[in-house]
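One structure, as structure tokens, below. Some questions next.
Apart from one protein chain that is not included, each protein chain of the complex appears where it belongs.
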Amino acid sequence: MVSTVWQNPVLLIVVPLGLAFFTPIIGLIRKELVKYIPILGMLFNLTLSLFLLPKVLDNPIIVSLSGWKPPFAINLFVGPVGILFSILISLVGLLTAIYGINYIKKGAVEKYHMLFLLLLTGATGIVLTGDIFNLFVFFEILCISSYALVAYNQDKNGIEAATKYLIQGSLGSAFILLGIGFLYGLFGTLNMADIARNITTVDSPALFIAMALFITGFGVEAAIFPLNAWLPDAHSSAPSTISAILSGIAIHIGIYAIFRVLYTLFGFNSIFTVLAVIGIVTLLIGEMSAFRQENIKRVLAYSSMGQMGLIIFALSIGTVDGISGGLFQIITHTLSKSLLFLCVGYMVYSTNSMELSSLNGLGKRMPLISLLFTIGVFSLIGLPPFIGFPSKLSIILAGLKTGETLFLILIVLMLLATVIEGVYFFRIIQILYFKEPDKEERFKTPFTLLFPVIILGLLIVAIGIYPGLLQEILDRSAEIFWDKLSYIKIVFGG
Amino acid sequence: MDFLYHNIHFIGAFGLMFIGLYMIAVKKNLIKKIIGLGFVETGINLFLIIIGYIKNGTAPIFSKAGLDPARMVDPVPQALVLTAIVINVAILALALGLAIRLYGHYKTLNVEKIRGLKW
Partner (left out) sequence: MTLQLILLIGFCGAIITYFAGKILPVLREIFAVAISLLLVGMIVYAYGRYSQEIAQFGFLNFKIVFTLNRLSWLFAIIISSLSALSIIFSLSYMKGKERQDFFYMMMLFVSTSMLGIVFSGTFLQLFIFWEIMSWSTFLLISYSKGKAVKAGLKYITMSIIGSMAMLVAVISLYLKFGTLEISVISQNIDIASLRYLSCIFGLLFLGFGVKAAVVPLHTWLPDAHSEAPSPFSAILSGILIKMGIYGFILMMYMVVGIKIFMTLGVGWMKFHYVFAWLGVISILIPSFIAILQNDAKRLLAWSSVGQIGYIIVGISMGTGLGFLGGTFHIFSHAVFKGLLFLTIASVEYRTRTRDLDQLGGLIKKMPITFLGGLIGVMGLIGIPLTNGFISKWLIYKSLFESNRMFLLLFSLIGTWAAILYGYKILHNVFLGQLPEKYRNMKREPVFMQIPIIILSLTVILSGIFPGIILKLINNIAFSFGLESLNVNMWGVVSETGTLNIRNIFFGILAAIALVSIIFYSAKRSWKVSQDDNYAAGAFVPVEKYNYTVEFYAPLYKMIRKYLKDVIDIFYCWIAGLVDALCNGIRKIYTGDIGTYVGYILFFLAFLIIIYLRG
């Protein structure tokens, strides 16, 4: 299946992992070189993922490590969903790394870049692996590096947020490990396809408990209400590049993990209804909590929480349309929220304050950044012609298509949440543009900070105007993501 | 009594977990919370080992002739536990490191007082 060594999807994990370990060594030789390593790694990942995308759309690639056939060896399942996520991860990773060149200057720079790469490796590993324990290991890599990165600034808030995040996060991971234990006890295997194949043979409360453990465990990372208390703290206290990665990637990975486990391993349909309701509750709570925040990064963090709720709702609709809409929303949120955090990072860096009032009149002082911030906000609210509109549209369409009253009610609630979201975001826009600035002097933005933000802004507008770019990929991904039988069939080859 | 005898290891494992959960949820001292985390993880490791354990089993290595594969202890959970221990070490080390830093900022380890970030 894999024609040359350079096209092997394993490299998506191996290259950044290797580079991460080389980072401190290179740091010993020349410190300035360190910051270019993540760019290198992510550039490679992006290229390879984009190259693999058309191939996996037809046939997902199975990579068995160490030569054994599944279920005896750890295998990678390189499907369209995985590659889609991998593209997102490497794209946002690349842009954030470029942003970081000038942004991360103080502190242990080489450790930052090492952890940054590790985080992205963990994320990529999760979306590509086909083995439940392997997933857990990558998940831990992701989590531990994000705990450390949240505390990177070493200020009071950063440390506190990291500690709280760590305790909740590792409790979640413990639950996952326990769940894996249950599954192994029941099936004697860790290969997801193998478990999926045998899942119907077992009817035991342990199975359900395992699922509950998985949902809770991954749910902490995915910011399901009420497991999401760490999120506003961590996202608002981390350096903005890390906030962008956490909001743009890490929490989506949590969602991916939940739904990979639910779609592929367990087939309980009733849980999706529960999750849909929980999703909408998360959405409402997140948006409502953001409503009165005075700290710009906390507003964005709570808004992330809300968006997670929306994505969970979309993925729990339980139809291919819904999943396609959910994946679309993930892309929307990744692009928009990383854009917003990167913009805000620069605003906070310049004004030295996270209070909303310190943003007064920034539209005049940093016009381009403010414009891009506005684009990101409009996209999140779901206004055309930005990417948020088609994704929200497809979610509502999928929800109403089911024709169930419950979903109708949930969608009405979701629209209410959108109204709340709109109001607080529009208020921020007004603060940016229609309040008198304290000072007149303009900020000069370095190109490395500007470039990633502009790219994200362009993507948001381009996909918003012509969503057909993604339509086919999303539909195909949703089909494969949803279809358990074909997953098993593909892994075992026929 | 018989039940207790056959399931004592499970009770032990889950008992450790519950002690740990109790500590994390209720104890005010951050260090105690972290110790609780250690308890939970140890309990889970124990649980994993138990799953693969066979009474009077042998090591899963064909070290000498005549070993019955059916009586071998499942090696996979042990591999899992090794990995999990490594992960736990990392988490605990990081947690303790953060706790020290936090103490430096707040001059206390009482989590009820460490509430700079809320709402």
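For reference, chains read A and B in written order, and residue numbers begin at 1 within each chain.
Definition applied: a contact is a pair of C-beta atoms (placed from the backbone, for glycine too) under 8 Å apart; a residue touches a chain by one contact, two chains touch by 3 or more.
Because the structure is a prediction, the values reported are computed rather than measured.
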Among the chains present, which touch the one that was left out? A, B
Candidates A:Pro54, A:Gly107 or A:Pro226 - the one touching the absent chain: A:Pro226
In the whole complex, of A:Tyr99, A:Tyr152 or A:Phe175, the residue touching the missing chain would be A:Phe175
Touching the hidden chain in the complete assembly: which of A:Gly279, A:Gly345, A:Pro390 or A:Pro452 does that? A:Pro390
Suppose we count only contacts with the excluded chain; which residues of subunit A make the list? 163-164, 167-168, 171-172, 175, 205, 208-209, 211-213, 215-216, 219-220, 224, 226-227, 229-230, 232, 274, 285, 288-289, 291-293, 302, 364, 378, 381, 383-385, 389-390, 393-394, 396-397, 400-401, 403, 411-412, 415-416, 418-420, 422-423, 426-427, 429-430, 433-436, 466-468, 471
Touching residues of subunit B against the unshown chain: what are they? 21, 24-28, 33, 111-112, 114-119
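By our rule, only the chains that are shown with their structure count from here on.
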Roughly how far is subunit A from subunit B, going centre to centre by Cα mean, in whole Å? 28
Interface residues, subunit B side, partner subunit A - complex: 17, 21, 24, 30, 33-34, 37, 40-41, 44, 47-48, 51-52, 74, 76-77, 80, 83-84, 87, 90-91, 94-95, 98-99, 101-102, 105-106, 114, 116-117, 119
Which of the residues in subunit A end up touching subunit B in this complex? 133, 137, 140, 144, 147-148, 151, 154, 156-157, 159-164, 166-167, 170-171, 173-174, 177-178, 180-181, 184-185, 188, 190, 232-233, 236-237, 289
